[in-house]
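Take a look at the following structure, please.
A single protein chain has been removed from this complex, and every other one stays in its place.
Note that the chains are named A and B in the order they appear, and that numbering of residues resets to 1 at the start of each chain.
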Amino acid sequence: MESTQVVIIGGGATGAGILWDLSLRGIAAILLEQGDIANGATGRCHGLLHSGGRYAVKDPEAARSCAIENRIIKKIAPHCVEEVGGLFVQCPQDDPAFFEQWWKAAAVAGIESRRLGSEEARHLEPGLAPDILGAFTCPDAHVDVFRLTLANLEAAAARGGKFHTYAKVTAIDTEDGRVRAVKYRDQRTGEQHKIFCEMAINAAGGWAQAVAAMAGVDVPVRCDKGSLLVINHRLSRSVINRCRKASDADILVPAGPVCILGTSSIEVPNPEDLSASAEEIDDLLRQGSVMIPEVAEARILRVFCGVRPLYLPRQTGTSAGREISRGFFLLNHGAQDGLGGFVSIVGGKLTTYRQMAAAVSDCVAQELGVQVECTTDTVPLQGTVDGKTHRRLNHLLPAPVAHKLEIRLGPEIARVMDAIEERPELAEIVCDCEMVTRAELEYVLGSNAPVPVQTIADIGRRTRLGFGPCQGTFCGYKAMLTAYRTHRWTASQAANELSAYLHERRKGQSFVHHGQQMEQLDLNCDLYGVDRPAEALSGARDAK
Amino acid sequence: MQSKSFDVVVVGSGIAGLTAAAAAARQSLRVALISTGPGSIALGAGWLKAEPMGPAAEAAELSEALAFFCETSRLAGCPLMGDIDRPRPMPNYLGSFESVAFAPQRLWNAGGDGMASTVIVGIRGLSIFDENFMAERLNERVRVAGSPYAYKARQIALSHDFGTPSTVLQIGLCFDRDPAFRAELMAALRTAASGFERILLPGILGLHSSEWMLAQVEAELGCSVCEIPTLPPSILGLRLFHRLQSYLHSNGVELFAGFPAQRLLLRDGMCAGVEVTAPGHPMTLRGESVVLATGRRSAPLLNEPIAGCDAHMRPISSAGDLLAQNLFLAGTLAHSGLGHPGDTMRILSGYRAGTFAATTRGAYAS
Partner (left out) sequence: MLGANPEYPGPKRLGPELERLRREGVPTDTDWLEYCLGCHRCDLACPHQVGVSEMIAHAKARHRKTLIRALRDWWFARPGLIGKLSTILPALSNFGLAMKPARLVMSIFMRITPLRSFPKYKWDKGRKSAAAAGDRPRVLLFPGCSIRYNEPDLGHKIVELLERNGFSAEVAATECCGVPATANGQSGVARSLARANVKLLSAQVEAGVRIVTACSSCGHRIKTAFGGVLDEDQALGPKARKIAESTFDLAELLMEQSDAGKLDTGFQTTNLRLAYHAPCHQKSQGIGRPWFHLLRQIPGVTVEDLDAGCCGISGTFGFKQEKYGASMAVGKPLFDGIRAAAPEFVTTECATCQMQIEHGTALKTIHPAEVLLRAYRPAGQEAGSDSVRQNEPAPVG
């Protein structure tokens, strides 16, 4: 039986941000997430740290929020952010009036921007289409969504915050109009658990409605699906936005060694079993190539879908959900539904996750009588690496590997370096695309890792293993062997994990029904010698 | 003598293309083989998997085609052996058994599910092959099957520093070039294998080893030697591919490896040849017959979708016409209606296409 002050339901950026904020204020909290970290919208978006430019014209307040949060996140989590900058480009097909409106609106919202002529824009970004008329710069950036979520969880853990992944909430116990406990099931073992708490936070995104229903409360959430394409190398230096009224395929984000193009907007009944149709993908490519022609010929590594959980506020007239800003909604169910100790946070954007977390934490602090202010806007999420450690690292590993390892692990690299010095074979590079060493793998698989790993895909989220062109075909196998060798799994378990991993990786690639990645998939079939890599493992083709 | 004119031009050097080229070359014809990329054999495991059989009517022809392929591989110095009706289970690096119809001689004789005391030997630093993983997995299976023998796992260490990690290619090339290394490896293997009837090890015994050399290894080690194909590129696949390619080369087949075919020269119901992209100006290779064995990548070469092949392996358009009298399909292309064909089917279509292209070149009856 666990007990705590606050249970947070949902392990996306918002939930993780709340855990961090509460831990800074000394409030005991436990976070429950049904899958691995960033399972929902957080892990399935562009990873765009908005400058606010996208909302400048339509929603100046949201734009201003983004502009402020953008600066804050770059300060507190620089290791998660690639400050690539962004452009809003004017295509000849688009409304010139909107372009002018944008310029004025950006100034109003406080977004730093410079106006560029067509030649200047193409000089900055040689990949732009020749008929681009002009562009505005803006401080857009790419944020590694998994790294950011992890950073919040790891920082919280250092201050006593607790969390359970693969923990699916099954019931919320209420008594006398208050939340008393939250029940959850361990997805891996099937065991049921119960946590007594004073408050429960519903930060479940696309599942918020289902979670609220467990408490007997209605939070209507509309699931709006967006599909995104991962392209195998960076086609641009900075984020490329289309300067028009928000529509499909408007954004191309460079993300590590790849880039991500999206997105679409299609209503779906729930946030699971998502898929992208061939038409959707073709449409994304067509529209994307208007800005960057090379998109049309690019090799797509995978397609993934995420759901925007859109909140529809009830029209009750009197105390409708308190709308903090146009972007997100904080619902204090004590006030509006007569259920004390239950708060839902819905809507919002990744970029403003901290602001959302702060709003929730203020509400929690007030209710629990804790007089500590929010400090998440200034406290950094990861320590820095000193010069001596940096030099030692670069002495030990080749430059690209050292560079990536330092970004991913920060001060924890000391542990990894010690391991490599003791056993030099740990310097082996397991994933060539993302420069992941065996040492790093053993670290994330080991007991020192702050957020435990259950599957090979989990390893991927922490290290980016399998995110490159081979999509885990080679490195997934090598990662499995590493886990096996550290006695994390028996051979049987390891084989099953690999099978599941390859199956999942294959799903995302099989949406791509043409082009080079399809050939890669077919090649993979031939290479493994069976129709499905999973079959080689299960021995489905045993003789006799 | 024309330098760019051939009796048969084959496009694609996967298993189907190589078979077609070999079939045409057997008739002492002038054959050109064009390819890009390594092809299915080079990237494969060096063995042919068992697969569901086609219609019974094809059985005789399939036997002939497979016998031809095995004979060709024998002449090439890398003999394949097997039985399409009685495939054998071969252990793979993932620790399960694959049903294999034909395998290199050593493997075929040594393979099977373990009626022999077996040791699995890994090499320290060669992280891609884990003898313990394989042994644990295989033991689970043979325990179920009631075999008296358990697989044991051993690891040897070599003094050569290949870096971290070492790869099968490094070890294989060193095996080819360095007698001292070979001696050290053999000594270590001998120690590890002593007392066992069979040794399983990753494919490392040289990229260019001939059948004779492998027989020597077996004699030296005093037990059956079964090289396991590793994650591609596997030495076993490369070995077979290089041997077949050398064999074709020494039998007069002109190889144009690395230059993509960009256009078929089709006119008046005949295919005059293939235009190939090369630096500067494209190269035109004229052929009395042309065989396409390019896998799924052929679509751009054929201007229209095909509805299948006629009895002579010639593609038919959806309207029912022959695309060309002297154009033949082999491999995956030839089986477009049947889903994903396996190796033996591709050999069959390669053999048929190559033979038809060779024997009926020039004028045809439909």
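A few points about this structure:
Operating definition for what follows: a contact is a pair of C-beta atoms (placed from the backbone, for glycine too) under 8 Å apart; a residue touches a chain by one contact, two chains touch by 3 or more.
None of the values given here were measured: they were computed from a predicted structure.
Taking every chain of the complex into account, the omitted one touches A, B. Considering A:435, A:451, A:475 or A:494, the position touching the chain not shown turns out to be A:435 (whole complex).
Taking the complete complex into account, A:398 is the one of A:160, A:177, A:220 or A:398 that touches the chain left out.
Within the whole complex, the absent chain has one touching residue among B:170, B:210, B:251 or B:317, and that is B:170.
Which of B:37, B:331 or B:354 touches the hidden chain is settled by the complete complex: it is B:37. For chain A, the list of residues touching the undisplayed chain reads 82, 232-234, 237, 254, 256-258, 398-400, 403-404, 432-433, 435, 468, 516. Although one chain is hidden here, its contacts on chain B can still be listed: residues 1-5, 36-38, 162-163, 166, 169-170, 173-174, 176-177, 249, 254, 256-260, 276-281, 283.
Operating definition for what follows: only the chains that are shown with their structure count from here on.
Inter-chain spacing, taken between the CA centroids of chain A and chain B, is 43 Å.
Taken in their complex, chain A has these residues touching chain B: 424-425, 427-428, 438, 474, 477-478, 481, 484-485, 490-492, 494-495, 519, 522-523, 525-527, 529-531, 536-539, 541-544.
Contacts from chain B toward chain A in the complex involve residues 40, 43-45, 49-50, 87-89, 92, 94-99, 113, 125, 127-128, 130, 132-133, 136-137, 140-141, 164-165, 231-232, 295-297, 340.
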